[in-house]
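Okay, so here's the structure we're looking at.
Right, chain A next:
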Amino acid sequence: MNNIGIEQILFISTALFFIGVYGLFTRRNMITMLMAVELILNSVNINFVSFNKYLYPERLDGVFFTIFIIAIAAAEAAVAIAIIINIYRNHQSIDVEDSEEMKY
Partner candidate 1 sequence: MLSVNAYSIIFYLLAAFIIGNGVLAMTTRKIFRAAIFLLFSLIGVAGLYFWMHVEFVAAVQVIVYVGGIVVLIIFSIFLTQQTGKDMPRPTNTRMIFSALAAILGAALTYSLIRQYGFIGGSGDQFNVSPQRIGDQMLDYQDTGYALPFEVISILLLAAMIGCIVIALKSKPQES
Partner candidate 2 sequence: MTREELQAAITNLEPQVTFEEAGEFLNAVVPSELCRDLMQALHNMPDLSMDYMFCLTCVDWKTHLTMVYHLESTAHGHQVVIKSQLNRENPEIETLSDIWRTAELLEREVFDLFGVRFIHHPDLRRLLLTDEWEGWPMRKDYEDPINMIKL
Partner candidate 3 sequence: MDVKEPGYQQQPFPGDVHPTATGGLLVSRLDDVINWARSNSLWPLVFGTSCCAIEMMSTASAKYDWSRFGFEVARATPRQADVIIIAGTIVNKMAPVLKRLYDQMADPKYVIAMGACATSGGPFFYNTYSVVKGADHVIPVDVYVAGCPPRPEALLHALITLQTKIQAGGKREKIVIEKFYDNQ
Partner candidate 4 sequence: MEFSLASIADSIDQWLNAHCASWLALTIEFVIVGVLCIGLFAVLGLVLIMMERKVSAYMQLRLGPNRVGPKGMFQTVADTLKLLVKEGLTPAGADKFLFNLAPFVVMIASMLVLAPIAFAKDFVIWDVNIGVLYVSAVSSIGVIGILMAGWASNNKYSLLGAMRSGAQIVSYELSAGLSILTIVIFSQDMSISSIINSQQDGWWIFKGHIPVIISFVIFIIAVTAETNRAPFDLAEAESELTAGFHTEYSGMKFALFFLAEYVNIFIVCAIGATLYLGGWMPLHIGNWEAFNHIMDYIPSSVWFLGKTFFLIFVIMWFRWTFPRLRIDQLLNLEWKYLLPISMFNLLLATLVAIQGWYF
């Protein structure tokens, strides 16, 4: 077995990214779509960290980017869920197709 390098890690992140994309395509429910988005963001984070670690080990910018992305993801998730719940309250459904006539 080879030593694990950046390529293997990138494989994980690619796979994770496309799993997320698949979920985004197939799911019609806002919450599950949000989950898919989280997966995609995670794959990006993995990339940042691994690039940082294997390509530019003397710097920390990848790590910082990851941290900021996580923070922003949290903010995004919070707002998204607030919106989802609000939509649910108005429409009694969070199926994206049901809420096309959304008034926001």
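For the reader, a short list of remarks on this structure follows.
The definition used in the following text is that contacts are C-beta pairs under 8 Å (C-beta built on N, C-alpha and C of every residue); 3 or more make two chains touch, one makes a residue touch a chain; residues count from 1.
Behind the choice of candidates: all candidates are chains of the complex that A comes from, given by their letters.
Bear in mind the structure is a predicted one, so any value in this text is a computation, not a measurement.
One candidate among 1, 2, 3 or 4 touches chain A in this complex; it is 1, while the rest do not. Residues 1-12, 14-23, 25-29, 31-32, 34-36, 38-39, 42, 45-46, 49-50, 52-55, 57-58, 60, 63-64, 66-68, 70-79, 81-86, 88-90, 94 of chain A are the ones touching candidate 1 in the complex.
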